[in-house]
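A single protein chain has been omitted from the complex, and every remaining protein chain is retained in its original position.
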Amino acid sequence: MDIWNEVGWLLPQLILILFVLLLPAMDYLFRNDKRPLAWITLVPLLTLSALVVSWLFFGEGSFAASKVPYMQVDAFSGLFMLVFLVVGIVVVLSSPEFIKKDKNQGEYYALILLAITGMTVVAEAVDLIALFVGLEIAGISSFALAGFRKSEKRSSEAATKYFIIGGFSSALTLFSISLFYGVAGTTNIAAIAGELAAPSAWITESQPMLLLALVLLIAGLGFKIAMVPFHMWAPDVYEGAPTPISGLLAAASKKMGFAALFRVFLIGVLAVKTDWEVVIGAMAIITMTVGNLIAVSQTNIKRMLAYSSVAQAGYIMIALPVGTEYALAGGMFHILTHAFMKSGAFMVVAAMGVVMIGEKLDDFKGLNKRSPFLAFAMTIFLLSLAGIPPLAGFASKFVLFSSAVYTSLDPGPSWLIWLAIAGVLNSALSLYYYARVIKYMYMDKGPEETVKVPPMTAAAIVFALAMVFIIGLFPDQFVSVCQDAAGAFPGLPFGGPE
Amino acid sequence: MIPIEYWVIFSSLLFCIGAYGVITRRNAIVVLMCIEIMLNAANINLVAFSAYHTTLHGVADTSGQVFALFSIAIAAAEVAVGLAIILSVYRRYQTIDVDKINILRW
Amino acid sequence: MIEYAWLIPVFPFLAFLLIGLLPKRTLLWENGAGYAIAGAGGALVGGPEFTWLIIGDYEVTFGLWVDQLTAVMLVVISVVGTLVVVYSGGYMHEEGVGRRRYYAEIMLFISVMYGLVISDNYLQMFIFWELVGLCSYLLIGFWYEKPSAASAAKRAFIVTRVGDIMFMAGIIILLKYAGTLNFEELFAQHPQISAAGGPISKEMLTLATLMIFGGAVGKSAQFPLHEWLPDAMEGPTTVSALIHAATMVKAGVYLTARSYPLLIQTPDSLLVVAIIGGVTALLAATVALVATDIKRVLAYSTISQLGYMILALGAGGWLVIEGNEAGGYAAAMFHLMNHGFFKALLFLCAGSVIHAVGTNDMRLMGGLKKHMPITSITMLIGAIAIAGIPPLSGFWSKDEVLAAVYSSGEFHAVFFVLWAMGVATAFLTAFYMFRMWFMTFSGEQRSEYHAHESPKLMTVPLMILAVLALTSGFALFIGSGFDSFLEGSIEDLGHFEVLEPGELAVEIFTDPLTYVSIAVAVVGILIAYRIYFMAGFDRSVFGRGVSGWFQKTLENRWYISKFYDDFAYKGVYGLSLEADLFDRYVIDGIVNGFSYLGANTGNVMRKAQSGNVQRYASLIVLGMVLLIVFMLYILPWGGW
Partner (left out) sequence: MFEQIPIISIIILLPLMGAVVTFLLGKYGSYAKYVALAFSAAALVLSLLLVFDYQLDPDPTATGYHEGNGWFDYQFYESYTWIESLGITYIVGLDGISLPLFVLTTLLSTLSILFSWDTKTRPKAYFGLMLILEVGVLGVFTTLDYFVFYVFWEVVLIPMYFMIGIWGGPNKDYAAIKFFIYTHVASLALLVGIMAMYFQVYVETGATSFAMEDVWRAGHTDFARTFQIAIFGATFFGFGVKLPMVPFHTWLPDAHVEAPTAGSVLLAGLLLKMGGYGIIRISIPTLPEGAEALQLLMAAIALASILYGALVCLAQRDLKKMVAYSSISHMGFVLLGYATLTSVGATAGVFQMFAHGLVTAVLFMMCGVVQHHCGTRIIQSLGGLTKKMPTASAMMTMGFLASLGLPGLVSFAAEFMVLASMFSTWGLWLFLPILSVAITAAYYLWALQRSMFGPLTTKIDTSKVHDISWYEGVPVAVLLVLIAIFGVFPAVIFDYINPAVDIALRLFGGG
């Protein structure tokens, strides 16, 4: 099987694409009950995640190495792939009930898989071309997903906004890539780094262009991760999009942005001494602070979660200026836990949507009476987001912030400690709005009639919940996998305890 | 040969025009077109840099041109999805004036 | 025998537990209590010791210290305590169920008072010191429904606590420098303790002794912490007799006497002691002149007499240092004992009167002599005793006090002044005591009441105390004499010359000063007789002119009480209100300010999120421009 040998490394993408093509057709097979579509969608997701887990956690059956210089299969991409797949599982599980009454369900699942395909491409990309292609595959699918509920004004509006800003940002990204290509003469990230490290006359001469390229790239990728001030679309889109899709955007799409950012900055631009650490550090602090501050004053839970994920992006960005292996591991660990807790929280909201409770904060009043399960799950997700031990969010924030503390101690620069302090203070600030939701659920009076959570949504939530507890209580394995993933980046100082 | 700077300035101008259009034009279709202009500005860059590669870096390289092809394809997909979205928005709002599409805010 | 002294406080304590905790209301509490005390009083010193606390290198061990000084206190407490408990059987009869609490508290008091006097170190003493304060608090507030009683109880506790914290500070200073609080170890170091190279400097020792004396000032109601005692009269009269006349208030005098080995190393402290004693004696006597509440007259009289004792101790210290004589020390304790008996008598008589009349106000009494013969006679005996007419007990001790003060004048002129104040006090004492007696028992009945003699249960203790008031002065001449007996407790301080009883009597009656004090007492009585017994004296002259102003000042207790009230309410309470506001609006205001910022900044910031997608796009552009500016200009400017 020569062919197989050639494309084996593309196996995950191929499987996903296969199902992408199958699903719209399947739509016609299931006339009345469309739920089997979700089961079918889960097939590739579960299979692939099983493969990735056995590869990453148990060292069994590693993926075939890439045959092209554009993409690379390593622990880093594996971990991100796992995140995307797992979020996909959670989203798909909670979807059938949510879109029960909608048309074109086959396309819905197909688009989800397509978006995930794009994300996996980004995770593996080591070349700007592949990176851009991946970003666009994921991006365009999610534009469509955001507008999936065509009958709803808000869904359409979300899609429009997402599309306009998304298109604008991809133009920025592409222009930036073109400038990088012009300056360095290559689109391979590692090669760019090599060129910049030993600048030719042309490169020295075109420093302004490089600066522009860098800024454009920050803006373009900053859009994906919802970095302030490129975050404005996020709350609107998260609010308007169907809730499971909001979960997908917050928990997966944003992580794709980080995958790109890590690759480009930690490998590619490391050599560009434009002191970008300070810039990213400042933006990290601004992002978390602005996100949390605005989240406090929200009345819609989805908007609140959107701002909260803006803030979480700020935390993860700490990994960049610290720039050590340990910090990167911390960042990825937080990406992993954030995927569970944020998607879990969105799925609770989705479940509430399914049972017609609504998504205003006021709708949470007395939720404990109506559905103790939802209230409990939401409480755990929120506390985990706030970083309360022994939940997952605490473990990952701990590693992340401690990397900043460590590097500030040795070898410095010492201002990095302010990243940890800002993160810590912001965690306290975020507790304010999380605790308010908890208060609504447990301490306020609301409607009394109990609701029944549909089993598949419940399964999604239970899965996320279990992971939040498991990671929180036994972070050991996860930390070491993240460290392996970070180890895939050559040349980073270790910057943490062995 | 025309100096590479000319190309860069030209594409940058194009890019700025596109960006200006995205920010100021009310009509969603026009906004979409402006995004296309921005993408094309980047394409010009890619092609130009690819063509000048030997001058600038001493070796020939066509990956820029390949990249441009990719991006044209992507832009096409984007336009397709974009038009569909604009269409569905028009159905709900009876307008494609982006100023008026603002239920979701704050 | 002496090793069983710890049983002394145990008996009453058992009585306290029985009364307090047994559910059934039996007769036990009255009789049992009396017997318990009697039994305890009979028992007499080292007993079980246990380590209470280890402070650094110093182990605080609870132990016993019984010497002649203790014995005097034990006698007073046992005798007065027993009689008061018996008397209470009649006096508190109407209280019904409340008696249980009463007897429990009284028993507790007697127990801890015993504990106080047999303690062998300052810390143990301090513990009991505070506990007697507690009992005093509980008993003053026995009628807690009366707002005045509740308030007086609180005042008494707080004011004495001001003294107590000084005492505590003194203990802490001693502990640090001397490394021990045990009397035996502490006093054994004398006089090296403050000598050059000794563990404690002269100044520190002066401070320590003054602080310890501060405790005495609070407990023994000395100026300027004396105002709680008149207020304490809100409690039952039996309590006043036992606690606020005979025993607890003597604890301060006892403490000062106990600390003699330290005090005599610091003449400055002794001077302060003596001055405070003298000032208190005179000041309190003046207020007693105008008091109309029978118990308050007695209360001020108590303060005044306590001042005498303190004065004697202060002056006596100089005698010990300079003259190698222990006369002042003995005089103070002698007066303490005698005063215990006659003042308890006076209070119990007053109680008997109040019991019969139903009021404390002497202006509403009068003519009680014929209704209450026993009470009136016993009270007369008490009054004569306190006035210092020979051969009643008060004469002997008061004379010794004045003599000691006068003779120490040889070493410091201020003692002459203090002596003069003492004599003036003696005059005033005689006057106000008889004013009180005349107003109460002679003349016409001034209001409606049906007085009758109190029951036997009350009059018998009165008679016993009257006999003691008549005779306890003769203790001076029993055996080798009271002075030589008592000097046993400070014999380490030096060798004292002691007179034989016979020589002593001769000395007393050949000394002209003796006649001075008798004379002023007689004059005082005569003036009182003129004004309050004989008809036709227009008392309104007191209300006019300078004397009117003077009377007003005295009626307002020299405004000291008012000063404290103002200080407490306007000063401390006012400050606390300010502090509360500060806490609420400034400290918490800052906290809330931060939380307001956190909760509301977002409200402003989110307005930027206008919903207009082009606004978002322009912000992206703006963000990039700012980034470029930041990278190009601000970072280099910041030194990066």
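Letters A, B and C mark the chains as written, and numbering starts fresh at 1 in each.
The rule is simple: a residue touches a chain if its C-beta (ideal position, glycine included) is under 8 Å from a C-beta of that chain, and two chains touch if they have at least 3 such contacts.
In this text, all values refer to a predicted model and were calculated from it rather than measured experimentally.
Asks: As a test of the contact rule: which chains in view would the missing one touch?
Replies: Listed by label, the shown chains it touches are A, C.
Asks: Which listed residue, C:Y87, C:F157 or C:W419, touches the chain dropped from view?
Replies: C:F157
Asks: I'm checking contacts with the chain that's been left out. Which of C:G89, C:G141, C:P236 or C:G524 qualifies?
Replies: Only one of C:G89, C:G141, C:P236 or C:G524 touches the chain omitted from view, namely C:G141.
Asks: Using the document's definition of touch, tell me which of C:V591, C:V604 or C:V625 contacts the absent chain.
Replies: Among C:V591, C:V604 or C:V625, only C:V591 touches the chain that is not shown.
Asks: Among C:W65, C:F126, C:Y300 or C:Y532, which one touches the chain that has been omitted from the display?
Replies: Counting the whole complex, the residue in contact with the absent chain is C:F126.
Asks: Taking the full complex into account, what residues of chain A touch the chain not shown?
Replies: Against the left-out chain, chain A lists 383, 388-390, 394, 398-399, 401-402, 405-406, 409-410, 417, 420-421, 424-425, 427-428, 431-432, 435-436, 438-439, 442-443, 474-476, 479-480, 483, 497-498.
Asks: Would you write out the residues of chain C that touch the absent chain, in ascending order?
Replies: So the residues of chain C touching the missing chain come out as 50-57, 123, 126-131, 134, 137, 141, 144-147, 149-151, 153-154, 157-158, 161-162, 164-165, 168-169, 172-173, 175-176, 568, 572-573, 575-577, 579-580, 583, 587-588, 591, 595.
Just so we're on the same page, only the chains that are shown with their structure count from here on.
Asks: Between chain B and chain C, which partner chains are common?
Replies: A
Asks: In angstrom, rounded to a whole number, how far apart do the mean CA points of chain B and chain C lie?
Replies: 96
Asks: Going by the contact rule already set, what residues in chain C reach two or more other chains?
Replies: Within chain C, the residues that touch at least two other chains are 606, 609, 611, 613, 617.
Asks: Could you list which residues of chain B touch at least two other chains?
Replies: 19, 22, 31, 98, 101-105
Asks: Under the stated contact criterion, what part of chain C meets chain B in this complex?
Replies: Contact set of chain C toward chain B: 606-607, 609-614, 617-618, 621.
Asks: Could you pull out which chain A residues touch chain B in their complex?
Replies: 128-129, 132-133, 136, 140, 143-144, 147, 150-154, 156-161, 163-164, 167-168, 170-172, 174-175, 177-179, 181-182, 185-187, 200, 202, 209, 235-237, 239-240
Asks: Contact residues on chain B for chain C in the complex?
Replies: 19, 22-24, 31, 98-99, 101-106
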